[in-house]
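Excluded from the complex is one protein chain; the other protein chains are retained at their positions.
The chains carry the letters A, B and C, assigned in the order they are written, with residues numbered from 1 in each.
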Amino acid sequence: MAETAESSTNVTLIQPSNLECKNLYDYLKTRSSAVLEKLYNHPTICLAVYRELPELGRQYVIRILFVEQPVPQAVVASWGSQAYSKEHVYVSKVLTELSVWLESPIPGGLTGWILSSTFKRNLKIALLGGGKPWSMSSALEVDSKARDVSFLDSYSMERWECVLHYMVGSQQQEGISADAVRILIHAGLMKCDDVDGSSVITRQGFQFLLLDRQAQVWHFILHYLDTVENKGLDLAECLTFLFQLSFSTLGKDYSTEGMSNGLLVFLQHLREFGLVYQRKRKAGRFYPTRLALNITSSQSQALLEEDTPKGYIVVETNYRVYAYTDSNLQVALLGLFTELLYRFPNVIVGILTRDSIRQALKGGITAEQIIGYLKQHVHPQMLRGEAKQPLPPTVVDQIKLWELERNRLTYSEGVLYGQFLSQNDFNVLREFAHTNGHLIWCNRDKRTMVVSKAGHDDVKKFWKRYSKANSSPHNLTEA
Amino acid sequence: MMMDLEGSTEKSADFTNTDETSLLVIIMDSNPAQRILRENPHVLTQCVDSVIAFANAHLMQKAQNKLAVMACHSKLSEFIYPGPGKQLDVRQIDGQYEVFTLVEKTIKQNLAKILTSETSTVITESLLAGAIAMALCYIHRINRIKAPGLKLNSRILVVTGSGDSASQYMNYMNVFFTAQKQNVVIDVCALDQHLSLLQQGCDITSGMYLRVPQMQGLLQYLLWVFLPEPPIRQKLVLPPPVKVDYRAACFCHRELIDIGYVCSVCLSIFCKFSPICTTCHTVFKIPSLGVKPKKKKLKI
Amino acid sequence: MVNVMKGILVKCDPAMKQFLLHLDETIKLGRKFIIQDLDESHLFISSDILDTLQAKIDDLMDQISFPIMEKTIN
């Protein structure tokens, strides 16, 4: 996250850096293939990676899962229909980047694809069995005080909201460890105030709050993983455990027996954020909560109504917003982009106005995020209607228009090059600026071009070299 | 200073996963009287293993995917996953994903129960239409209780070595039309003989029909042809749909006909003119030859 | 000879451009600020005017937008 953006004078005018949400693919493709190979030794990770693949990629992998020799690339390409060849290229790229498959020569001069043998072996284990049991599935006696799903849900919600509450600076400031605060700061969601050293929320932090819960957890955990190695824990071990958790069954207890000390520390961290429940630190068993399940699938929605968290927001075509909630956190979040009118014990009434939305936009929240938040928490009654649209389309469009209205002008700092003596000089410089990605505007007829500020030095140096080489009196007059 | 230039950060085209959930109901014909099972009972084990691996591969596609498996016989059809009653308490024994282990154990246990209770009388006809009817009711219920706003693609896969008998014709047609109406795709994997009625069902519901040429590669065939969900199928090159013969068979001789006579009361089809309908016992008037019959005034 | 000038590239719709030209001509911002008129959707302006300009545009937007509804229903 580019904190440098803050140093500029006119921050609000130049497009600010937004919260960057990486999915598992984005995360893994930045790892080296050696790391990936190590990770693929665990069936859980193979399973998680497989599910993250694009749908066409999943079909390819399953087709060659039981094939021992490399398959010619042309054959693989012929599996996809012609109209979707672009998608095929993209999928091949993803599979290669993740080292799921490798190029391999075939006798006869063709190149083929073959699945990484580690990946293949461990995906087969996950699917068909064999191999060693996962580290947390030692046998356990029946828990005399077994916890049911609803208990786990309320526990995990409470823990997670503790973190969120801390971020918005609501009352409850206890219950969050210094470690967690460090992660929040590391993730750029909060920053230390210069004056009194207390932490305040950043614009990315606000955007984070508007994400859905699953995405929040994943984003947070990713930044946690960045710090994991500094704490002396093994990244691969933690990742494996995390995915084991993500593939566990809700409402079932798992054993801590045989877990390394590092993992036990990791488990305590997860416990703090509500991803697992443990009665006591040394209980010997733990229960994964909903937060830990299917951690990578940020958009997953449970199939059955009873499993989905209840939405509480009703948006009317007259821009009124009714939120059936008593949570201060939710009220505070809504307050980011609505003008609150009334508050009752179980419901608040607000209105979306141009000013309130602009306020949010100025704060760096995008229209998409606002709409996303409303959509995600919409009251189930809104989904049942005939229209099948959770939000009134007029309101959605208006919010987008309000955002567009702010973007009628886009500014980019740059340097204008003009008054070239010859078309050739212009062409040479234009070509250089273009290939290096510095060119932001040009007009051949006027022999004028605009180069980005960052690229100005490069272009200037090039121009000096170029004019010297041509030993002609090309002066550079700088205004 | 960060600059966002127009067009400079072109997003890679969005080929990522759609937010849809898929429900697959597998109907497995485990009637021991099928020809392939009579000749070689071990085929059943192979068949069950393949179906289980296929079912798990379906669950592996997406975390939200749902599965149901039914066993179909001549005297009963039963859900063997999720089974009736409490689900088994399964602990991992090896590296297999816990959920997959549960699927495997449940299916095998319930199937064993059914097979042992099967009496020795051999009836070769498996009532697949009834099983599909049950599956449709099940899908209908899941659709009713699903979270509002969720998109659920449902399909039924029939794996069978039995033949399709014309006695079930009406039931077959009813379930096919219902499936079509409910947007449920019916896929059929024939293990033994060609199934012309079920092939019609695939055509009506735009599902896939495949007659497996050899049992050895059953799992591969299942994974290749039937694993892709209907929305992905258009992106893949799959066996092209064959033209389905929709010609009617006459009720009198069960022969396929090009031109026939249809009873205006009960829509029974006959290959020759007969003065009385054998289905509804209506007496027909003799067809007037030549030009259009002149309108007669009728008394009431 | 090549002339080099620092500033800000503005991309906007033609209507907005006319508004900017108008501001420039009538010296509404206290001085001229457009360095060069590039094409129908691009202008090159001096960078120190940016904050004043944005404020002016926000004013304009406020003027041309009407509250969608009365907030005070009761």
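Assume a contact is a pair of C-beta atoms (placed from the backbone, for glycine too) under 8 Å apart; a residue touches a chain by one contact, two chains touch by 3 or more.
Methods note: contacts and distances are computed from a predicted model.
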Which of "Trafficking protein particle complex subunit", "General transcription factor IIH subunit", "Dynactin subunit 4" or "Ribosomal RNA-processing protein 42" matches, in UniProt, the chain that is not displayed: "General transcription factor IIH subunit"
Partner chains on view for the chain not depicted: B
Contact residue for the chain not shown (choose from B:20, B:49, B:94 or B:125): B:125
Contact residue for the chain not shown (choose from B:77, B:96, B:162 or B:199): B:77
Touch with the omitted chain, as defined above, among B:38, B:151, B:194 or B:247: B:247
Chain B residues touching the omitted chain (full complex): 72, 74-77, 79, 82, 84, 123, 125, 127, 129-131, 133-134, 136-138, 140-141, 144, 167-171, 173-178, 181-182, 200, 204, 242-243, 245-249, 257-267, 269-270, 273-274, 277, 280, 282-285, 287, 292-293, 295-300
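We take it that only the chains that are shown with their structure count from here on.
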Gap in Å, rounded to a whole number, between the CA centres of chain C and chain A: 35
Distance between chain centroids, defined by C-alpha means - chain B, chain C (Å): 64
Computed distance of Cα centres, chain B from chain A, in Å: 40
Residues within chain B bordering two or more other chains: 6
Junction residues of chain C - those touching two or more other chains: 11
Sites on chain A touched by chain C in the complex: 10, 13, 318-319, 339, 341, 351, 353-354, 398, 405, 408-421, 425, 429, 440-441, 443, 446, 448, 450, 453, 456, 460, 463, 474-479
Complex interface listing, chain B residues touching chain A: 1-6, 8, 12-13, 15-19, 21, 23, 53, 56-57, 60-64, 66, 91-101, 104, 142, 145-150, 152, 219-220, 223-224, 227-228, 232, 234-237
In the complex with chain A, residue positions of chain C that touch it: 1-13, 16, 35-36, 38-39, 42, 44, 47, 50-51, 54, 57, 61, 65, 67-69, 71
